[in-house]
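Quick one: this structure, given as structure tokens, is what I'll be asking you about.
Of the protein chains in this complex, one is absent; all others appear in place.
All chains are identified by letter, namely A, B and C, in their written order; residue positions are counted from 1 within each chain.
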């Protein structure tokens, strides 16, 4: 049956095309499909007929009624916290030339996307303090997994040391991505006072087979690892690499990992102008310092600046020999489709903020964290914040002493507040520990409302 | 205080610009403003400080909670009924090059908008059965007022005969627009059986001073005037003009007024892909048959097709000497800003539907009208439909016999149904008469729900 | 490297190969299949059935491409500077688009009962208060769909005001520098237009004014700063002269950007003010419209404002239709709501400090431009008192250039397009020969103004060196210079696809050229 998206589904057009082919029925073009494979009944999908736009939108509005938003912005966030997305980002992402384009394999006709991706690579390199960032990965978690695989290739070693204070969700993704290729993952704990990596334990784990050490900044507890420099020194001494997963918004106020010695930097780009969208899609950031060995081991696409034969400046995908479509089973990764449009969104956001705007935004979030830290102390029956000497950014960790975390978060939710996912859900050692996430969207009143509600609920 | 929309509000930039001017303070540029006129206190506007995007949007979300939509699509509609707006229209209207452009006074750099407006003029000319439609008026009501003023200029006569079955809102607009320039408006009634213009009464009103006769199709009762041809003959006999206000969506199934003898056609473009937006902004359609005298008297902009000096086909504004910026007090109208973007939206919608799609849509609405007509008869205590022999399109008129119309509509609204604005509000002779509007958005179930509710409410 | 606009030899939709049918899907259509015949029978019986609508049937993807391609051949503020004087082509903040989406009023019917749209009415109420405050007026009506309609409403108010007092005043005073819509609007309300000349200082000639005010004077329509960008510094005297004669003062708000937050028309003595939301308050122009107008009034004139007015009774917001002396309604329903919401957001975001910044920077931009330009070249420059600072805009004259080289203001404008920069407004106001009217608004950054100066200066230099280059311009736009004489020729006029013969003739010409 003809449909208005499909011009050639019109019976007359179809007939004229079939007659060009000298056949009567499109199904003759399927005569090589074994008869018994041809579906005899219509598929049981959709609503059994063509829907009009109006009908589907009306259906979705009904569904929307069954999506109940919390009364104030959410405070949860193991992998992602709520952030603001400016209108410019949403509007420009929807430029038809951007969002309906394919990967720019024909650079001459897609300079716009290529320049934007080059700019993306550049602003991220600046933020993370490295020279090279690729043109995007799927999300932070898979970017981390790829970074680890990359470290293994680059060092030809097979041992990975990961801080247990790296978020347990990412740790589980890493486990999947390193499954069955003979890689051993070793975990190290945290300092009970300041929540940062336990340096002693770390030193004990490092050896000549160690490919890389992995830490997160701020870590799952919201603690800013402040000894990256020492850490890098230690790792480099044994010839390993330091992989730092960092929240880009923290990098407005704290030194970038690249500057402190990280060899590979990784991040989740969602805080930079991407909506939550129930978890996806987001943006994996992955970069390295300028080292040809590392660059050659990078997964994903890279855009380079070059010239045309007529002497104009231009941009193109480069070092494609690393990639699956050329190197196949010896490629640095299988990644094909990535997150280019989200990368452009992040670029737009960062450009909108400006370097100084990022600093201001980071500091504003930091200030909220300080406020919450102070405020939360007033809640009894909580160990809050979990580490007294820590430097927190965006999150404050709390531990429930008399109540079950799941119960508390359900009770809060009933009051219209989304907070305090139990970290124990992903790592049983973290049971009854939760983090409270505060960002630029939270007002003082929001934070006070949460704290008051918590008081009542843990009573 | 510097703001991120205003680059030059940056103190350093400002300073450098001021120094170019050899002054210290921008206020020196206002030294010609009498001191006592300079505001001494900040204006009492906004929220007293810069708001962030997030804050204003959060505020608007709060306001949204205080906008309560009916449970099913509204059935009211004196000047406009609810219609569906496809996503293509909304997306393409927001192409930055379109919506942020000015009137295309420089045609070479704005061919896109000009071609689109030429196409708009063409599809509307086709729909209304005339050769010329201008590049848009504000809305249907003001377009009608301008059409009447135009007829007065073209005929140099000062008497206008308007059917009382033209919507009372439009009639009141016409009264304002003809205030105090010595124009006399004469009203004529309707045929009690079929709701169309009372031809006898009309004949009695026509004379050598009659500039124009004005009718609406379908009229305020939803009745399709079916004697336009005879009407045109009568009007033309006395040397007057026939002005027909027509709903463009009716013109998919009924003959266009231009074909039946209308000299000036007018319409409200809102049914063609424009949202309701609480009444505005919409689109005034105004056209004439191909007659240089009429064309020269048209208000508003006209786009013509021409060539460049290098022999390319192109488009430009034409016959600008009619307009205010050239003819000033002798201009055919004062209109400057019009509804170009809404015209483009309507064009996109019509192109999306296709000529055959318009026919199908019109017919689908007509079918609903028939269904409602049949269904409404089952409601007691109503005169419904008001005229038994009428041909209805999109609306069915009903008269409340035992209850007050306002009471009924309030009661319906309480049940989540928006229906039945009292026409008497705008013309006391129409008291307790209302119309029920059904369009492509209403399902059978919706209509049944309304009729059931009506039954209960008028009991 | 040169700028080039996209160029698509894009067909008209009528030139696309049409399908016999449209395959659009209409909601719930089959539910009513049975009733179609019924209707068709009736239409047929009445002999008014339509058989064909001659518009092509395409598919959605084709439609999308057509308009994307057309858009690439257009130019708005989001593409580059559009410093058209008098138009206040400022940046249209994206948050305003988002605001409209968030409010979700696309399906809100204007006949909705007030109590169900309190959230919306509250916004309109606040906006009304803010606009009254900004203008120094008592009350505003949202009825006018644009500025010119506001003028017309104002003219009617003036008319009715005098009539109600039994006075016969049929003359409207309007400066010769005024925008064409002012005399046009006044004429539509039945006034006779008395033109007041502009003095050498670029302001209203006071002596001339005094000499024409009389008991027939209904009012004076003025914009301040005026269309030369000059502030009418004698405004209090002007007001006095008009008021003393029993006339009223109308303020054309199109130029408010030059003084917003710094001075108020109400304080200057104006009785009625219109605002152009699509100029001063950042609503988009949409390639011509829709915009949004507002008309405000002071004192006794409030009664004359078009109805309904937004009101608040202490607990509820509502539309007040009460009309004892009002001029009625000038359009259906309340106003151009989307433009109103945009203006609300615009003002809310900027607040008092921001609005003042708007005026300051827009004026700074103008004067910086004038100074900078005068350093680069001296052929194209100010007329009228060159020592006076300009406000939101300035008007240059290319008349010396024309005398020297034969190159007109139009040629200069067309050549500027070749640099990917939008041309100035040309030939307005009428009192300046070969006028080039330029308004950067507060939004243009210094470096764009510098570039504008550079391009304009380069163009002037080119005019002396190789005037032909300017006569042939533009070359880098989607199309080269259009033959407007042909376009307007009565025998060759093509106003729609229905002008088949004329189109055929044109195509033939093109083939042979």
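Just so it is clear, contacts are C-beta pairs under 8 Å (C-beta built on N, C-alpha and C of every residue); 3 or more make two chains touch, one makes a residue touch a chain.
Quick caveat: nothing in here was measured; it's all calculated off a predicted structure.
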Contact set of the excluded chain (shown chains only): A, B, C
Of B:6, B:419, B:438 or B:454, the one touching the omitted chain in the full complex: B:6
Of A:51, A:199 or A:379, the residue in touch with the unshown chain: A:51
Hidden-chain contact residue, picked from the options A:186, A:236 or A:413: A:413
Chain C, residues in touch with the chain not shown (by the definition above): 1-9, 16-17, 25, 58-62, 64-65, 68-69, 72, 77-80, 91, 93-94, 101, 349, 420, 443-447
Residues belonging to chain B that touch the chain removed from view: 2-7, 9-10, 12-13, 50-55, 86-88, 90-91, 96-97, 312
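Rule of thumb we're sticking to: only the chains that are shown with their structure count from here on.
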Chain pair, most C-beta pairs within the contact cut-off: B-C
Most distant chain from chain B, judged by the mean position of its C-alpha atoms: A
Where chain A and chain C are represented by their mean Cα positions, the distance between them in whole Å: 45
For chain A paired with chain B, centre-to-centre distance based on mean C-alpha positions, whole Å: 48
Centroid distance [mean C-alpha coordinates] between chain C and chain B, Å: 19
Per-residue multi-chain contacts in chain B, two or more chains: 53, 84, 94-96, 357, 440-441
Touching two or more other chains - residues of chain C: 19-22, 24, 26-29, 58, 60, 64, 68, 93, 95, 97-98
